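For this view, one protein chain was removed and the others were kept in their places.
Showing chain A:
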Amino acid sequence: MAGSRGRGRSQFSFSVDALGFGRGDSLPSSAHTPSPLFPPMQFRPVPLHTGEEVDYMLALKQELRASSKNLPFHIKAARTKTDVAHYSDKYQNGETKNNCIEWSPDWSRMPKELCIKVRKPRKTGAKPQLTRKPKVAAGKEEVLQKLETLEKREEEQHSEEEEDEEKKKQNEEEPDADEDYDEEDLEDETDYIMSYFDNGEDFGADSDDNMDEAVY
């Protein structure tokens, strides 16, 4: 209030010395930069817990992480079609497509609008193959064209079926490194390991700017 301003003018409720600077001094300069990203720590952190329980939970965590990548709940977007048709496309039919779902949820528990085509599971793939074989045997006198189309369909379902078989194996067993190897070999019926196959997309993509040597 104006009245009491004259009396006891510079008496604060705390002693001024405690502030760390005297009267009339300028305030310490304020920092103009944000605080550092990794501020230096005064004390070292306490070491982590150790013990059997901790190790077991660590192993569980890493296993869960690895196995969740193989479950059908791990959704990957389908590769968008590039302009050029590749030879390898014929052998890579089994990749995920956007419009089918890999597991079959209970549609009665979900809203109807989420209903989406379920990818054909292995067992229904097996039956048509069985019924086709007698047909092929019986229709010996059929036109060669029909045999060829049937063969192609068998190939597709065979590759689809083997992939589903692998997915089931991966779901039920502990994931181990064998899978990569088996999948590469069994994915299609070629003799070549798929990862060795080079699409040729990377050729010429590297810049030729710093080429001092000659190209052979």
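Note that in this section a residue touches a chain if its C-beta (ideal position, glycine included) is under 8 Å from a C-beta of that chain, and two chains touch if they have at least 3 such contacts; residues count from 1.
Here is the rule we use: contacts and distances are computed from a predicted model.
Protein name for the hidden chain, per its UniProt entry and selected from "DNA-directed RNA polymerase III subunit RPC3", "Cornichon family AMPA receptor auxiliary protein 4", "DNA repair protein RAD51 homolog 4" or "Trafficking protein particle complex 8": "DNA-directed RNA polymerase III subunit RPC3".
Contact between chain A and the unshown chain involves residues 1, 8, 10-15, 18, 20, 41-43, 45-46, 48-49, 53-54, 56-58, 60-62, 64-65, 67-68, 71, 73-77, 98-99, 101, 105-106, 108-114, 116, 123, 172-173, 176-178, 180-181.
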